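Missing here: one protein chain of the complex. Every other protein chain is in place.
This part shows subunit A:
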Amino acid sequence: MRRPTRGTPPRSVALPLAAVMAAAGLAGCARQPDPGTVTVLNSATNTAEHEANQDHFDRCAEPLGLRVDQISVPADQVATKALRMASSDSLPDILELDGSELPQFAETGGLLPITSAGVDTSVLSDSAVSLGSHDGAQYGVARSVNSLALIYNAELLAEAGLEPPATWEELRASAAELTGGDTYGMAFSASPNADGVYQFLPFFWSAGGDETALDDGAGDAALQLWKDLVDDGSASRSVVNWNQQDVNDQFISGRAAMMINGPWQVPVLDGQDDVEWAVASIPVPEAGQDPVPPIGGTVMTVPAGGDEEREQNAGAILNCLNSEENQLAWGERVNNVPTREDAAAAYREQNPKLAPFADLVATARSRTAEVGTGWPVVADAMSGAFQSVLTGRTTPGDALERAQRQTRTGE
């Protein structure tokens, strides 16, 4: 048997080759942060958003003799990216998180109480403070916040001689009346993710629902209202698939006369001429009650354990970003409501069309104020509840009882 003699190349080639291949795996080194640069991790991946952010950062950093570098990743990856950075000790100086993610981070002890970085929080509204707080300490500052409101097709309502509904009863009646042909009276998102949960909360909370005791009976009415709207034919059965973007698409294509949505849709709504839109407050169970929508938005935090000078620099930039003038400019840019009471009042005056949002934010609640780090589990249980009710699998009472059991085992 003859063996082919292949294999051993000359030694002069073989050893360096193997060495290079082995060394390639060891490459990579840590970046040394420059003292004059403040790094930010946020979700401004869209060019316009990134530039707007940079513009505001520069406005504040230049007078302090600092430079700001943004690292932007898609919104749903900010938390995991930050965790990876934490494990390699390379967290940015400012970490911008979604408000609902803050407790998870604060709980780790990895965030600095924001006042220790020299940030003045006394000027912020109570709801903004609660959005950035965990366990009684404030870790994050929101420049502006959003909420949900009833956005309606002014033309269709005028044709039907209707005012935007203020109570659930009116909502159900108006939605039924506005339904016809290709148009549903009402659209909302009941998708099995954060979008659906966000939209369910204004109904659940306004009805007196309590996220720490889902099965106390108060929330049943909210589920029943959603169920009724779908059963009446006033809302599509597809709401269980629609995220908030889909809901907006339905609205601007004229297939929904009213919808629940947030101010982040304003650029899209403004960019079309087919539908004349207006904003009203969220309907409440009984006339005269205050609506309790959720408060949303991002909060800027300062990771702990860094160099004190860097922390103070970050704090100084945060203070500047939250001056009345800058908050107002930022709020108008992103159509969100500023969190300083003085800036919010000015915003309300300058944007009468979006004024209902400014009012709603005043009574809005933070999703994590009660349950803190337990929120993801509660949110998941809640979405399970409205999905199974809307698809006719169970009754509101049973659904919420099951949801409550789920949150208990999730603890």
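Please note the rule applied: a contact is a pair of C-beta atoms (placed from the backbone, for glycine too) under 8 Å apart; a residue touches a chain by one contact, two chains touch by 3 or more; residues count from 1.
We adopt the following convention: contacts and distances are computed from a predicted model.
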item	value
UniProt protein name of the chain not shown, from "Probable glycine dehydrogenase (decarboxylating) subunit 1", "NADH-quinone oxidoreductase subunit E", "Sugar ABC transporter permease" or "Pyridoxal-phosphate dependent enzyme"	"Sugar ABC transporter permease"
Contact partner of the left-out chain, one of A:Ala79, A:Ala207, A:Val266 or A:Val361	A:Ala79
Among A:Thr45, A:Thr108 or A:Gln272, the residue in touch with the chain that has been omitted	A:Thr108
Contact with the hidden chain (one of A:Gly208, A:Gly306, A:Pro376 or A:Gly397)	A:Pro376
Sites on subunit A contacted by the missing partner chain, in the whole complex	3, 7-9, 14-15, 18, 21-22, 25, 76, 79-80, 83-84, 86-87, 104-105, 107-110, 182, 191-193, 236-238, 240-241, 243, 255, 376-377, 380, 383-384, 387-388, 390-391, 393, 409-410
